[in-house]
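Of the protein chains in this complex, all but one are displayed in their positions.
Chain naming follows the written order as A, B, C and D, and within any one chain the residues start at number 1.
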Amino acid sequence: MHRYRFVLFRPLQFLPVIFGISVLTFVLVRLIPGDPARMLLGTRATASAIEKVRAQYGLDEPIWLQYFYFIKNLAQGEMGRSIVYKTDVLKLIATRIEPTLVLVLGSVLLALLIAVPMATLASRRRGTMADQGVRVVSTLGLGMPSFWIALMLMIVFSVNLDWFPVSGYGRSVSDKAVHMVLPCLTVALSLSAILTRSLRASLIAQINSDQATAARARGLPEGAVFWRHVMPNALIPTLNLLAVNIGWLIGGTVIVESVFAIPGMGQLLVRGIFSRDYMVVQAVAMTFAVATVLVNFLADILTVAADPRVKL
Amino acid sequence: DGVLTIGRVSDSTTFDPIATAQNLDFWVFMNVYDQLVRVDRTGTKLEPGLAESWEVSDDGLTYTFTMRDAKFSDGSPITSEDAAYTLSRIRDSELSLWSDTYTIIDSMETPDPKTLIVTLSAASAPFLSTLAMPGTAVISKAGMEEMGEEAYAENPVASGAFTVKEWLRGDRVVLEKNPEYWEADRVQLDGVEWIAVPDDNTRMLKMQAGELDAAIFVPFSRIEELQGDANLKVLLDPSTREDALLLNHENPALAKPEVRVALDMAIDKQAIVDAVTFGIGEVANSYIPKGALYYNADNLRRPYDPEKAKEMIEAAGESGLTLDYMVNAGDEVDEQIAVLVQQQLAQAGVTVTLQKIDPSVTWDTLVAGDYDLTVNYWTNDILDPDQKTTFVLGHDVNLNYYTRYENEEVKQLVADARVETDPAKREAMYVKLQETAKAEVNWIDLYYSPYRNVTQSYVENFYQNPLGRFFLEDTVKK
Amino acid sequence: MTAPVLTVDGLTVETTEGQRIVDGLSFDLAPGEILGLVGESGSGKTVACRALMRLLPPRAMSITAGTVTLGADELTGLSDAQMRKVRGRRIGMIFQNPTAHLDPVMRIGDQIAEGVRLHEGVSRRAARARAVEALRQVGIPDPEARVDSYAHEFSGGMRQRAMIAVALACDPEVLIADEPTTALDVTVQAQILRLLMELRDRKGLSIILITHDLGVVAQTCDSIAVLYGGRLCERGPKREILGRPAHRYTEGLIRCQPTTAAGTGLLDTIPGQPPTLGDMPEGCRFHPRCPAATALCRATRPGTQPHGPGHVAACHHPATLKEPA
Amino acid sequence: MKRPPLMIADDVSVEFPVQGGVPGFSRRVLRAVNGVTLQVRPGEAVGLVGESGSGKSTLGRALLGLEPVTNGAVSFDGTRVSGGTRAALDRLRRETAMVFQDPYGALNPRLTAAQAVAEVLEVHRKVPRSEVAARVSELLELVGLRPEHGTRRPASLSGGQCQRVGIARALAVEPRLIVADECVAALDVSIQGQIINLFMELREQLDLSLIFIAHDLAIVRRLCDRVAVMYLGRIVEEGPTEQVFTDPRHPYTAALIRAIPEIDPDRPLPATPLDGDPPSPMRLPPGCAFHPRCPHARSECRGDPPPAERTEPGRRWSCILGPGTVAPLTTKQPETDREETP
Partner (left out) sequence: MSAPAAALRLRIFPRFEGRITLFLGLAVLLFFVLLAVFAPLIAPYDPIYQDGTARLQAPGWAHPFGTDNFGRDILSRVIWGTRVDLQIAVLGVIFPFVIGTTIGTVAGYFGGVVDAVFMRIVDVVLAFPYLVLIIAIIAILGPGLKSFYIALALVGWVSYARLIRAQILVLKTADFVLAARSLGYSHRRIMFRHLLPNALVGSIVFSMSDTVLVLLGGASISFLGLGVQPPTAEWGIMVSEGQGFITRAWWMPTFPGLAILALSFGFSLVADGLGEWLEGRK
């Protein structure tokens, strides 16, 4: 169908973004003061040892040459070797990508599970105490630092109630599921606050929309009007908001992963930044960026699928 | 089951002993590898490891090790060849971060599988101690050559009590009892899991929830609370850790000894111990940690006297002194000390401006000398005081630990002490060094503090030796 | 005369702030009649019709007085559930802006079938057949294929036809058409008006046609009701009103409607501006713009008086009477 | 004596890029105005009528240099302005103005009426700063607003009043030509007349040229000297208003005139309204663009090239039919001759 023709050509538009990201990460990482060799060797390093490490990772080359190698490797599907972990960065990422993926997807799912009923309640009972209640709850959800939410959840649900493990990722599928409830909930609480607000606003707009009035004029009960005509139309902008916020969301996993000791990409990235592990930072940032781009691409496809008017 | 789970800040980075300088890795190396020579539990004596015994020639240049009957985890015998390979690798390999320490090894011979003869290019009192450093963990030559360095670094052939069963990068290292280990009878645990839990609070909560058998590095602030938990045992093992306030002697004011002395007097170390360590630490009086070899218990303790300090500073013509204090961002204890020092020095008329710096930049700043004051800590890698003394007083490459303290006499004394083989004379030399350092205030000793670990009450014989190693051979889970 | 299908008596709609948007509106609708509801923007035409359907924006306005009777049922007294059975099934409604009033993400056929299935409980298949039939009735070519289209795939005229199909799918007795052609081109407007008239002829539908274009009314309606400032000025048979307007506003409206007839010089106009909700004039709401206004007009609201066969007007000084001294 | 034309559009086309093509490869365009030739003389009012989407607004904007012309040329007062120099464009701006359909949308909601008018005076330095206020009230008075209206923002003015502000602002530049784009379509009938009358008076007083875009032919007949009928981007008929109304030569013009509702209970709806909708300008039919809806269409109409333009003195139209073939409009008479079954 020609509405989906963009699927073929949109990826071309990604190229400049991905190129931009590669430059940005590369430059950013190298602008950060601090020497990876010294970080690796610690306090008792000798100058010669430092020189040796720098040479080993090509850090003594001019910066443009380093970038050239980076791009060259990238073109060959390589991301270089981690200075700290002394292994291929792609291999590292391969082991770390799943927890982050689960965390992000789980959070989104959970956030939707929270936001949809809340926004429904608020928009259908607009102006009542229920609406105000939802507003207060969502504002509070938004106003709490995630590390704080995490701590509270741990104390209540893990230490006191012993329902979920405090932290970690788990081994088997069911084990992982149990481990990821609290981390996902942590992210979902603030995410759902944003989604609830957005969804509530679009629901209200749709509830009062002409097409909803027309549906009522056909004799449809309010429930049918809401679920068949209001919700589908209101959900589309909210899903797009979600896609735009994916970078924010992934950023949020950085803290959640370290609090919950989830061996994911966020932790890898932060440790990478703090230990100046250039290759790791570059690779993870690139991965995140590509993921973000893909998510937005997916959102485009979804929007086109959900809204017959949209053509891209 | 008999698997001990231990929570720590971060995951291992490699199993190649020569390629890392991180304690994180050392802890696990000591479970997986054995060494020719080990440090004992008290951290004051060397004891035989894979080397059953050794002899030192009179000139102190030739060391002859006799290897015991032991096997790698793949069942192959551990020979002197392997030991020699291990040492030559740490000295020569591209990957080695420790080459400098071992260039003193001139040559090695292996006349038979049980004998290793090491010849040094110069006599060195601390040489044996350096053989107990984690980098010299004995690896299998055949294994390394067969697997290649990268594969070995992921799944090593073990010479120690445990083998690596599984390594989930970023999450945990899973160790399994090594039945081939020469002391396998001693090992009670079926396995060990080193689990990364970066957040201190989370780690402690995991202990409280009973999800870990042990956790290392308990924040000072949590000790009292955890001690009150009947299910937990808080272990405060003696350490060689000393926290000291570094002074940059290049600052014209700090170059004056009387100013440094005044600052030492202006700082109420006991208050710091009380506030920061909740009374768990102990005020330090020497750069050599308490309980370590040649520690001088009688070293001077300057009384806290801000008034006098103020007078001295004024007398030195430095009234209105302003100093930049470099704080390691994100290190809670560091920030707390900084805040206290700032307040205390204010009473002596010294203005301290705090400068938060990303920890990864700290070293560059220290190297560049862009600071006046900063707190740092040191733990000994080896039991011999030479290492720290050289770093702190010996005019080594690191500018006397970046304080830029200079005293030629001291420098000479450090060099002499290194080669002095008579223990009594050596001790006298180190006492002299400690007294001089204190007198001249190369830096300001703040406090000693123990290692703070916690285990479930059913765990026994879990300990950290003063050099920071965990030996789990005797650990039992009841 | 047959009994009216729909009787509106004294219908009053107020906002929550207490402003009267529709003030005592009364009229009735005979079977097969097309009633033109005329008035300027903001005169309350839309609100009045939504009030008939009890579809006023919740919490913003409500019916505060009056009754609406459809056949034997008094709509104002029905429960919400009962009222839903009236909507779509007995009264259909079409709107000015077809684009906004069709669900953009639901197929046209499904929107038609939705009401049919709800009201008549027929199978999915049967409802679809009905949808095809409804589209055929309103003159959409190739309805079998077009049931699966989305609104945006239709042209403006087709969308309006589709809306009519939605409204007529359950064969209502009354159709309320709120400015159904304002957004359309004149040539398409003629098509839609023609369609409405045909449907009336074929099905005996009664239609309330809201518009502000007297021309449309003249060509399509049987009778006319004129609204001004939320109140009824005048109502009666088309020829009566257009030929012998009684209310000064109606008269002015007819006078200032431009015609295609040749003419020169300035157009006739009604001076001044229509009143706004905030400041409704006392007395007759038209008096500030009325050439014949007197103190009486400024003070008292005129009552409706008969003015001819089926023709009533609310004016103190009807045009055909002698002008006051 | 006829004066030379003030504005000349010569074979003007305007194209818009549309989405859907492959980025960087093919470019799909929509030709909104397609080879239009039109002249406006000083003091003349030209009506531009046609269905929605036929390109009236686009043409109007192109004439004022607000839309880039892809083909052809526009000249104003003897100077070429399309693709012309900056100075020519500046001059065009200083001597023309536009009035819009949506009276609210055309005014910045944040400026009061007086500010909106004053801004023009300041930008063009029409009067010294000190006299701006006086000139503003003069202009407001000219369009029939009281001074107190000047202090209000659009939201607190009625539609008709806003439209007057828009006209006052247009007059502030002292233009020689005004393009009024459906400027009464959004207004109530009782207000429409007031605005039209205002235009008629202003034309009289100021010797303005006027391009009056509308789809309400009744108003055009009253106001304009000449009328041009557009269909899908082309002018299909143009001529003196009276002649076009009484004797349309193009069947589309005839249908347009017939479709206008008239307050005449005796005149029923046209029995055969024009069938179908205007085709999308993206997919123009070959030949005469009107042929799919034309009751008189013959096979010649369906093939390229489109019908040649036929002219008579003062008139031109693009249809193969001869004069008198399409029904003339006879007002106030029932069109019994066309009253057939649908």
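We take it that a contact is a pair of C-beta atoms (placed from the backbone, for glycine too) under 8 Å apart; a residue touches a chain by one contact, two chains touch by 3 or more.
Not measured: the values here are computed from a predicted model.
**Student:** Which listed residue, B:Val327, B:Val431, B:Val454 or B:Leu467, touches the chain dropped from view?
**Tutor:** Looking across B:Val327, B:Val431, B:Val454 or B:Leu467, the contact with the absent chain belongs to B:Val327.
**Student:** Give the residue, chosen from A:Ile32, A:Leu74, A:Val181 or A:Ile301, that touches the chain omitted from the document.
**Tutor:** A:Ile32
**Student:** Looking at A:Pro11, A:Pro117, A:Pro145 or A:Pro221, which residue reaches the missing chain?
**Tutor:** A:Pro145
**Student:** Touching the left-out chain: which of D:Pro68, D:Gly83 or D:Gly105?
**Tutor:** Candidates D:Pro68, D:Gly83 or D:Gly105; residue touching the omitted chain: D:Gly105.
**Student:** Taking the full complex into account, find the residue in B:Thr5, B:Ser124 or B:Gln342 that is in contact with the omitted chain.
**Tutor:** Checking each option in B:Thr5, B:Ser124 or B:Gln342, the one touching the absent chain turns out to be B:Gln342.
**Student:** Contact with the hidden chain only, please: which chain B residues?
**Tutor:** Touch with the absent chain occurs at residues 200-201, 219, 221-222, 224-225, 271, 274-275, 278, 327, 329-332, 335-336, 338-340, 342-343, 354-358, 360-361.
**Student:** In the complete complex, which positions of chain A touch the hidden chain?
**Tutor:** These residues of chain A touch the chain that is not shown: 16-17, 20-21, 24-25, 28-29, 31-34, 127-128, 135, 139-140, 142-148, 151, 155, 190, 244, 247-248, 250-255, 266, 269-270, 273-274, 281, 285, 288-290, 292-293.
**Student:** Can you list, in ascending order, the chain D residues touching the missing chain?
**Tutor:** 61, 64, 66, 90, 93-94, 96-98, 100-102, 105-110, 119-120, 123-124, 166, 169, 173
Assume only the chains that are shown with their structure count from here on.
**Student:** Looking at C-D and A-C, which pair shares more C-beta contacts?
**Tutor:** C-D
**Student:** Determine the centre-to-centre distance between chain B and chain D, using the mean Cα coordinates as centres, and give it in whole Å.
**Tutor:** So the centroids are 88 Å from each other.
**Student:** How many angstrom between the C-alpha centroids of chain C and chain A?
**Tutor:** It comes to 52 Å between the two C-alpha centres.
**Student:** I need the residues of chain A touching at least two other chains; which ones are they?
**Tutor:** none
**Student:** Within the complex, which stretch of chain A touches chain C?
**Tutor:** 126-127, 208-211, 213-221, 224, 228-229, 232-233, 236, 306-309
**Student:** For chain A, which residues count as touching chain B in their complex?
**Tutor:** My answer: residues 32-35, 38-49, 52-53, 56, 84-87, 92, 95-96, 151, 154-155, 158-159, 162, 165-169, 258-261, 263-264, 267-268, 271, 274-276.
**Student:** Which stretch or stretches of chain B touch chain A in the complex?
**Tutor:** Residues in contact with chain A: 10-11, 13-14, 16, 19, 21-22, 94-95, 97-100, 150, 153-154, 168-171, 195-199, 201-203, 205-206, 208-209, 211, 358-361, 363-364, 367, 376, 378, 381, 391, 397-398.
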